[in-house]
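A single protein chain has been omitted from the complex, and every remaining protein chain is retained in its original position.
Chains: A, B and C, in written order; residue numbering restarts at 1 for each.
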Amino acid sequence: MISLTIDEKKIEAPEGATVLEAARLAKIDIPTLCHDPRMKPHGACRLCIVDIAGLPRPVTSCTTPATDGMVVTTTNPRLERLRKTTVELLLSDHPNDCMVCIKAGDCTLQNLAYKYAIRESRFKGAVRQHNRVDNNPFIMREQDKCVLCGLCVRVCDEVQGVGAIGYANRGFESDICPPFKNELNCEFCGQCVSVCPTGALSAKMWAGQPRLEGMENTETTCTYCGCGCNITLHSHANKVVRVSSRSDNHNRGWLCVKGRFGYEFINSKDRLTTPLIRREKGGKLEPATWDEALDLVVAKMSAIKEQHGADAIGGLASARCTNEENYLFQKLMRVGIGTNNVDHCARY
Amino acid sequence: MNSEIIVNVCMGTGGIAAGAEMVMTAFKEEFEAAGVKNARIEERCRLHKVGCRGFCARDVLVDINVDGEVSTYQYIQPEMVKRLIQDHVIGKQPVTEWLVGDDYHVFHDNQTKIVLADLGKINPESIDDYLGVGGYTAAKKALTTMTPAEVIVTVKNSGLRGRGGGGFPTGLKWSLCAANEADQRYVICNADEGDPGAFMDRSVVEGNPHAVIEGMIVTAYAIGASIGYVYIRAEYPLAVDRLRIAIAAARERGYLGKKLFGGQFDFDVKIKLGAGAFVCGEETALIASIEGERGMPRAKPPFPANKGLWGKPTIINNVETLANIPPIINKGAEWFASIGSEKSKGTKVIALTGKIRNTGLIEIPMGMPLNDIIFKIGGGIEGDKLFKAVQTGGPSGGCIPQQYIDLPVDYEGLKSVGSMMGSGGMVVLDETDCMVNIAKFFLQFTQDESCGKCVPCRIGTKRLLEILTRITEGKGKKGDIELLQELAEDVRDSSLCGLGMSAPNPVLSTIKYFRHEYEAHINQKKCPAKVCNKLLTFFIRQDMCVGCGMCLKACSVNAITGEKKQPHHIDNTLCIQCGSCFDVCKFSAVIKD
Amino acid sequence: MAGLAAKFGSGAMSNSVEGISRNEALFVIGSNTTENHPIIGLRMKEAVARGAQLIVADPRKIPLVKFATLWLRHKPGTDSVLLNAMMHVILAEGLEDKTFIAERTEGFAEFVESLKEFTPDFGEKITGVPAEDIRKAARIYASAGNAGIYYAMGITQHVMGTNNVHAVGNLAMLTGNLGKDAAGVNPLRGQNNVQGACDMGCLPDVFPGYQKVAIPEIRQKFESAWCAALSDVPGLPASEMTEAMLAGRMKGMYIFGENPAVSDPNTNHAVKGFESLEFLVVQDIFLTETAELADVVLPSASFAEKNGTFTCSERRVQRVRPAIASPGAARDDLAIIHEIFQRLTGGDAAATVQPAEVFNEVASLWAGIAGMDYARLDRDSLQWPCPTKDHPGTPYLFEKTFPRNETGKALFTKVPYVLSDELPDAEYPYVLTTGRELFHYHTGTMTRRSTGLAAVAPEAFVEVNPADAKDLGVKDKEMLTVTSRRGTIRVKARVSDIVPPKVVFIPFHYKEAGANRLTSDALDPICKIMEAKVCAVRIER
Partner (left out) sequence: MEEALEGIYQKTVAHGDNIITVLQEIQNTFGYVQEESVHWFSARTNIPASKFYGVITFYSQFHLTPRGKNIITVCSGTVCHVKGASRIISRLRDDLKLPEGTATTKDMMFTLENVNCVGACSIAPVVLVNNKVYGKMNPEKISKTLKTYKE
């Protein structure tokens, strides 16, 4: 452990921590746009600048290692002026259409504008124009809202190992796009969407649905493969309208295309809503009441058990249903029917 | 003809542009025509290509050395060669009207040459020439008689500071690098000279590439690096060629490769060509570029000396710094420290250009007053115009006005007036230069070259440029100067790398010293230097116009009318002040005011 | 599963996903991790980025190959030979962990004897992997301080699947890569709660917590807990149920949340089985292909509508919580099963059941999760074993002992060379292998109803090597007929060097071109797993 002083507070931090990490451990807030602890520091947004005693100019806390005895100031009029100018500059090249932006209320840039009470930027001038709409069904790119924090590029490269998008051009014309500005051709994991601090990246499926703050959130576990990712189901009016994942869980907030975007089946019109019964062999399946259906199940199962013995009945449990359901199912087979003919599809 | 004759033709980029290759060919042909056979040229009459001697404005420069008596000719063209041979080589009578004048000697005599000492004397493509002037003795001395630590101490004691811009003490940088535990270290020679108005490194590499290689060998030995890179602009094809030749020759002679000078030390050098990005002159961006990435700077710390190329300790020195190393090793730290000023030791190579009589490459002792550079070496302002300012340090520097003409030129001196040494470009401006336009020019440059990574530089330089542009177009508003100043300060203080940190310097220094010019643009909508077209009115002097019709054709908005052979007129309600008519008029009939 | 249990005493992933990034070497065999377990795949990529060496053994050039130090393209069905040959090299070069072998294993001497014939050259002959690569792989794996093995259905879905699993286990034992952090033998589970279904006793021979039905004391424990007499006869595994149906021994069937009419190998055969039943109940959220065969279909709740727990590959028990209400009259599976149970056993049909109660009942019967309850799980997930309320859960197994038997030692098992059941011949010259693709899950009932996923992966395809395509005169995207001894499908060609020559691959998500109509239902004799990964087919335009 090393000890340092941040804003006149003595702080202990682990060896190798950055100034930003040390400050966050001590619950000292430093604004950032381009930082995510799950990725390598980038130092591009310049919002996390701090003064360090002995250094001639402010440095970014996300890239500067904390050292023993360091004296750090995270806020003073000069630093706040620089931060405010940076935000103003960003807003001067931004559509500022928060009213119709899906990210409103959940947008780091918007929060910063609020924090610094920037009604209007002092700087007006050229703005980047991006009118492109991609054909892919998942990811909506509104690059005129991009602040070039690079999180999407880094997550795609460092975490996903795909590199489907990258920086292009330089300077004011810098852009983030697939190679040769082609259509996005990737795994559509949506990791980029999950880390974007503004409305530059969102999901097409979210459009027209309530914004994040208008939804109910439920912490649960993904229903697909065996990775067991923790997810948050965002629902509205008894519909699941978005899936996300918190960065502090064991899958660190990362999801795959199925987990993140494969939720429409839940509210599919194909869902079964009533029990069905085939009233005669070769006949059709017809709607029935629960009582009718369950009576039939119990009567038929009992009859087969009566006639052919319990082992003439088998049960297949579900590798997709809960532990409790599976437990109760095998108990049903073993106690209610009296057979060990219970298995599940784990083998294929 | 028993005398020994040596003809040196200056073949730097400037010389070649002026026709040096044709002059060279002419010499060969004329020698033959004059009956001096090839064989005898080899024997008696050596024809040399040499590197730039600095005074490129007078190219093609040719030395004719007859038995040790050197005469230097200027502005030589192929058709003049015949007479040179007839009169001077054969007739032993120098062609006096073609000889350089006194100003040539004033130009050279006021300089102190360490780095440039052998430029213009040796053939840069001949390792033997370099060996002939004591080449590779410093490397031998360091590797065979000194420990790495002793080499570092010598460089520390010499007081040498980085010549690439920052002026960081070279010896200290080396010792920081050497202190790291590492299985591999690197030396990088930064030859990515991108500052507009600077050509020191190009000339040194073109004129004496082995000196740079030798400097790298000593550096590598001092810090324990076995691999070196020269990162050089692809826009310098001649320098690249000469460097390739030099590296191959050094390898062949065993100055590069395994077990140098019979010891245990291995070192080799690779060339990496820059691909056209000014920001790659910044060390961390240069490293990214060598790693094959976009040249986007990385935050410091960690510094390259600790974690550089591929994460290994790396020393990056520029061409001039490295070229200073062999003389320091050979002549000692005390010798070097005796030259220059208190905190800036040694000399500085400067590209002296702009509205000045003697443009070219010069080397001065640190601390020489600006006045001496401009008016002694430089010979004063071109065309007897008035001196207005000198721009130093390229896009990172500032403009120094008349009032500081006695300023000593060293790191501290330039910094004290809001400019900087940079890599050593010095552009002299006269009364016809508009300082707002100059600031705009540099902002256009830095804005184009901003890598786009950090916000203040990416958007801030764009906004600075936009404000400057509107001022030069007569759309400046009250408060624009203050807005420029505030934004410039914020960009300076919060940008990621040196490019953004120094990009506002041209704005801040011109506002500081030439605020009245800004005010004239904004308040009176006038450009005092008559440069900013949008603020000018164009008209045609009826007494000068011959009615050639050139302006009429050039005008894209049909604002000019007039019959053939009759004086023309400009309709100012239509004119968009593009300046085309002014440019095309051969009779100075178009006037702007 | 049974393979690992026999060797170690537990068949689950020995280690944790979190530890993957700390592996110095990773050996991935028979797992297309980045497509089938994408988030586990991320950890593998992270390990590589941190400098780990990755060995991928797969006949297909799966996406992970891009990150691999070494790729072993062995022939389908030759996994155990490849593994044996690697172990031959390890022993020959003295790279084995002698201390671990001496202190923590048994059966080593016989095992060494059995490896004799598996020289790298023999390995090359059988697997097609150059002997030098086998040596390299052995060295990389055995020299790493922490090496993990990761596998999935590519290892198990073979007639010699159990053998393969034994071979994998042997390799880890030989190098001491068990009982420590960031190592181990790690079967990756294909579905969200395969682990949980096994843990909960949905297996014919064990009660919850892998407690054998054949052992009287155990049976008595459950009889007293459940207040009922229990059968001591192990039941039929799913893969043998089809035969039992066709033979008339099985008359009634209750299936919930599965779609065997698409996922079963040799589905034509399986469907005939279901059709021959007297009574079939299917409980699902959609009218699946299996449900269409049913006599009664019960509408149930999706995961987004229910309360409970899932247990993922790394033995992590996690909460599932409802976000919305089920549509129409659909009810959650727990309530349905509970009501049937009550009706069958004469209990109160109107009584309700809480998932937490059920969980507590399991915890009282299986020490593995005895320390867990919903209150704890609501705070954070836990990895079993977690025997007491203050136990933090177990990130990796076998730290001190192997719970196989009293000796506490792991068992080396001889793994002979066994051929796949159905090899290509003149009539069926291609090997078909099956699997999943990134954009779909299992039989596609969920993913193919998600518009985006359906749009990017709309239809089935068969991967054909360019050389084979040339032989067959087939162009990319052309329709082909693929036929095995069991069935035939029409499917679009995807000409790609992802597959080696003479091997074709078809994903099994698409019912309209069901790959499992072709696959074989030959069984592994021990594990009763079907050989879905290798069968012989012929291809026509």
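The rule is simple: contacts are C-beta pairs under 8 Å (C-beta built on N, C-alpha and C of every residue); 3 or more make two chains touch, one makes a residue touch a chain.
If you're wondering where the values come from, they're calculated on a predicted model, not measured in any experiment.
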Chain not shown, its touching partners among those shown: A, B
Full-complex contact with the absent chain, from B:Gly14, B:Pro78 or B:Gly418: B:Gly14
Options A:Asn76, A:Asn169 or A:Thr289, residue touching the unrepresented chain: A:Asn169
Contacting the left-out chain in the complete assembly, out of B:Pro78, B:Gly394 or B:Pro408: B:Gly394
Residue of B:Gly228, B:Pro326, B:Gly360 or B:Gly460 in touch with the missing chain, whole complex considered: B:Gly360
Chain not shown: contacting residue from B:Tyr236, B:Tyr255 or B:Phe336: B:Tyr236
Chain B residues touching the omitted chain (full complex): 13-14, 16-18, 55-57, 59, 193-199, 201-203, 234-237, 272-278, 289-296, 351, 353-355, 359-361, 391, 394, 425, 427, 429, 433, 438, 441-442, 445, 449, 451, 554, 580, 583-584
Interface with the unshown chain - residue positions in chain A: 157, 162-170, 178-180
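Simple rule for what comes next: only the chains that are shown with their structure count from here on.
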Arrangement of touching chains [line / ring / star / complete / other]: line
Chain with minimal offset from the mean of all protein Cα atoms: A
Whole-Å separation of chain centres (CA-atom averages), chain A against chain C: 28
CA centroid of chain B to CA centroid of chain C, Å: 68
Interfacial residue positions of chain A with respect to chain B in the complex: 41, 43-46, 49, 57-60, 63-65, 78, 81-82, 85-86, 89-90, 92-93, 122-123, 125-126, 147-148, 150, 167, 169-174
In the complex, chain A residues that touch chain C: 136-138, 158-161, 187-189, 204-205, 216, 218-230, 233, 235, 238-240, 250-251, 254-259, 261-268, 270-278, 285, 288, 290, 293-298, 300-302, 304-305, 307-308, 310-348
In the complex, chain B residues that touch chain A: 277, 294, 296, 298-299, 301-302, 447-456, 458-463, 466, 483, 486-487, 490, 493-496, 501
